[in-house]
Each structure stands twice: as C-alpha cells, then as structure tokens.
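Only one protein chain is missing from this complex, and each of the others stays in its spot.
Here the chain labels run A and B in written order, and each chain numbers its own residues starting at 1.
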Amino acid sequence: MADLPNTPLLDELEKGPWPSFVKEIKMAAKRNPMGADLLGQLEQSYREKIGHWKHGGIVGVFGYGGGVIGRYSDLPEKYPNISHFHTMRINQPAGWFYTSEALRKICDIWEKRGSGLTNMHGSTGDIILLGTKTDELEPVFSDLQKIDFDIGGSGSDLRTPSCCCGMARCEWACYDTMALTYDLTMHYQDELHRPAFPYKFKFKMSGCPNDCVASIARSDMSIIGNWRDEIQIDQDAVGEYADKGMDIQSDVISNCPGKCMEWDGKELHIDNSYCVHCMHCINVMSKALRPGKDRGATILIGSKAPIIEGAFLSSVLFPFIKIESPYDKIKDTVDKIWDIWSEEGKNRERVGEFIQRVGLGNFLDAIEVEPVAEMVAHPRENPYVFYEEFYEEDDGEEEEEG
Amino acid sequence: MAKPVEEVADAMFNMVKDAQGMKKLKPMDLTKAMIEFFGDEVDKKLCKLAIRELIESGRCVYTYFGGSFIELPHREGAAND
Partner (left out) sequence: MVDVMKDRRTDFGPPHYERFLPPIIKENYGKWKYHEVLKPGVMVHVSETDAKLYTIRAASGRLISIDKIRMFCDLADKYCDGFFRFTSRHNVEFLLSKKDNVNPLIEDLKEMGHPIGGIGNSITSIVHTQGWVHCHSAATDASGVVKCVMDDLIEYFTEMKLPGKLRIALACCLNMCGAVHCSDIAILGIHRRPPKIDHSRLRKMCEIPNTVASCPTAAIRPATVDGNPSVEVIEENCMFCANCFTVCPSMPLNDPLNDGISIWVGGKVSNARHEPMFSKLAIPFIPNNPPRWPEVTTAIRNIVELWAKNARKYERLGEWIERIGWPRFFKMTGIEFQKEHIDDFKHAGLTYKRSTHLTF
C-alpha cells in the first residue's frame, strides 16, 4: 500500500487523550489508497483553511432517490483516489444495538468496496459509510441486501427514523420507542426511499421528557413519552435518599417547576394535578420515584435547524395519546399532514415553516384536529383575528326557510 | 376510468423532457400537472405508481439540489471522471 503523505498539521491531532480521528484515517489508509488521499487533501485544507469538496446531486442506487450523498474532490488530479468520495447512509437497527457478527459483515463489505471509514453514527441516526466511487454504489447495496441492511433517507424524503434505547435499557420509557420506530420505518418505506415531499421530514422517538435523542429540537414529529396519572412514590426509598445526605428540599423541591411537591422530613407529597412532567425529581431519586402507570406520549410538531426561516422547537399537537400497535392515530395524522404539506408546501419548506406560514389554526383545520389550550404557551396578544364568516341581516330568515 | 400507469408515466416523461435545463420538477409538480391534464382519470396514488415506473424504466432519475427533483439522466456539473 502507498506511503502516507506528509501531514505535519494533522499529526498534531494524534496527540492528546481524546480518541483521534486522524489515527482512524491513518488506520484505514494502510489498507486503501482513498485514506492516503483523504489525509493529503485534509492536510491541504488545514494549511489553506478551506474545504475541497464538491456537492454531487445525482448519484444513488437504482430506483431510490435518497440515502447516497454525492461528493467529489475539487482537486481530482492531485488526489485521484478521492475524486469520487460518496457517502452511503445505512438504516441503523432501532436503538443502535448490534452484534459483533452483524457489524463485522458491514466492515467486510466496506473493506472491499469503500474507504473503510465510517461514522457511528450520523446526525440522523444512520450508519454512515464514508467514501466510495460511483461504480461501487450498486455493489455495496447488493452486498447489504444479503445481510438485511437497507439504505436510509436523504433529500426531500422521510429521513431514517431514530429513537432512544427505551424499554430495552431504561426504567423511564413511557412507551416502546424501538417498536414504534421499527413499525414506522417499515410502514413508510416508500416515503423513505422515494423523495416526494417539499423537503425532509424527521420522526424522533424519545421514551420520556428527558428526550435523549433531542427530538423536540430536530424532528418534524417529536414523539416524547409521558404519563398522565400519579408519579409512583416509594416513601421508604425517599427516606433512604434523605438518610444518605440528599437535601430533598433544595435538591428536589426547590427545583420543581410545577411547585407541586412538599417534604415534611418523613413523607414526600406530590400534587400531581400540577406536575408538569419535567422528570427532575425522578432523575435525582430514580430508586424512589417512577413515572406513573398510565403511560403514553406527547406528540409535538415542527422543529428544525435555522435554514430557512429560523430554528424552531416542536410544539404540542396531541398533549397525550396512548402508543399502542398498530399506531393508527399516529399514522392517520401523519398521512393527513403529509397530504396537505406535500400539496401546498414550497420547495425546502419544512412542516414547521409551513405551519408558521399558513397559521397553526388553519393547519389544524386541514388535518382535522381540534385546537386545545395545551397547544399554546399563551393565547394571542394581538387582535388581528381572521374570522372566516360573518352574518348578514337576512341570515336568520334563510335559516328558517331551510 | 383510470388511465393506464404507462400512459401517465409517458406524459410525465414528456413534461420532464420539455422542462430539462429550464425548470427542475418535483414529484408533486408532476402529480398536480397530471391531475389537471387528465382530470379524474388519475389520482395521487396512480401518479405515485407512474413516477415509480418513470424511475424504474431508467428514463428519469432522482436528483438533489437543496431539494429532490426528477430529471432526465445527465452528467452533473460537479462530477469528476
């Protein structure tokens, strides 16, 4: 294999205690010349303080419109082995659980047909295979089919849904995040592989309001586990926390945003009707407190990063629904949202931006959801109400005739 | 009476061909145009099948330029040999 290029700047990033990506590229470069050219080009970027990639928009696997990101070096003569350096997004198993056997097979494919570099994982949640040639895309997909891994989303399609580990390893999971993620992923395979939307659409499933997958900040539909009955209290275990030195008043009660807790030194009282389900008390006393038994999820809609109209957080669509297979209410709502947004959304307009443009009230009309007070932080402060109907003098008579 | 999928795909193909280089069309642009042209002989579902036919026959490809489009296969500006 070719010698590695001279990279004095990048070599500085092999030093220090945090795992070094430069070491990773060098490992891959020992086997594949793509790695050596990547090092060379990256060293040049470090020297010049500018990137050297061009964005491709056509490459993909046959029949799919997403999952492959075209990338070309803008210095192909100098770095011929990364002239093409496309990314493939591979749909991860829900919760990012693996067996060594399955991952070794992916490694073998990527050793044979790509750079040997990956991201575990990309921001959307997919396994990212980083860097291959156009001619290898179809063979990689063919090899992946044999081990049951399909390609994920990109472009104006349903992006690969992702979730926290939920009931697999968390006592706070208020619904089965991995089951819902798998179900939605399978149900919407066509939307995931064949871009038909104005822009991307993301689902993220978090099992509780701690929201470990940042669903409220970066998914068009955020499905966040919640409960609507009483927090389960084990008073003896509360006492143990106090005995071990926890200051229940300042550590727990003072931090309660609902101001709905009291501690008399013996017993913890919660007025659950004022609990805002923030998780703080449960987080700090996980042995003593647990979410209630009537569990489900809050569904929120519309979050996104800044491009184009500014960053949004998701806002409440359904304050609480039960999450049970076959998830008809979610699917029915999603279908209606996609219908109206696909029809009337502008190119690159996310659902959140579409709602801002047409107004949440009109949007709710279109998807046939009744407005409820939980959907707003507060009612409107301006009097510019668009009433759609008004009475004429003779309206009453017509009614009598009818 | 529903139109045959192939006929809708052909009409879509002509639309993409005529627009190539001038306007990039999205699947919904094609769908809306077909519904306007064929009236109630087509619906969204049929158009979806027609788009799939268009892609899987190799006549058109999906492209991405800050949004996904349907175009005739062509060499893109960024591509290296």
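Here are a few things to note about the model shown:
As a working rule, a residue touches a chain if its C-beta (ideal position, glycine included) is under 8 Å from a C-beta of that chain, and two chains touch if they have at least 3 such contacts.
All values reported here derive from a predicted model rather than from experimental measurement.
Touching the missing chain, out of A:Ala36, A:Met88 or A:Ala173, is residue A:Ala173.
Residue-level contact of chain A with the missing chain is found at 9-10, 12-13, 15-21, 23-25, 27-28, 38, 42, 45-46, 48-55, 62-64, 71, 85, 87, 91-104, 106-107, 110-111, 116-121, 123, 125, 130-131, 138-139, 141-142, 145, 148-150, 162, 164-165, 167-171, 173, 176, 178, 182, 185-186, 189-190, 193, 209-218, 224, 250-251, 255, 257, 276-280, 283-284, 286-287, 290, 304-311, 313, 346-348. Although one chain is not displayed, its contacts with chain B can still be listed: residues 22-24, 65-67, 76-78.
We adopt the following convention: only the chains that are shown with their structure count from here on.
One inter-chain figure worth recording: chain A and chain B are separated by 30 Å, centre to centre, where each centre is the mean of the chain's CA atoms.
Contact residues on chain A toward chain B in their complex (touch as defined above): 54-58, 60, 62-66, 70, 72-73, 76, 83-84, 154-157, 190, 194-199, 342-343, 347-348. Taken in their complex, chain B has these residues touching chain A: 26-28, 32, 48, 51-52, 55-56, 58, 61-68, 73-74, 76, 78-81.
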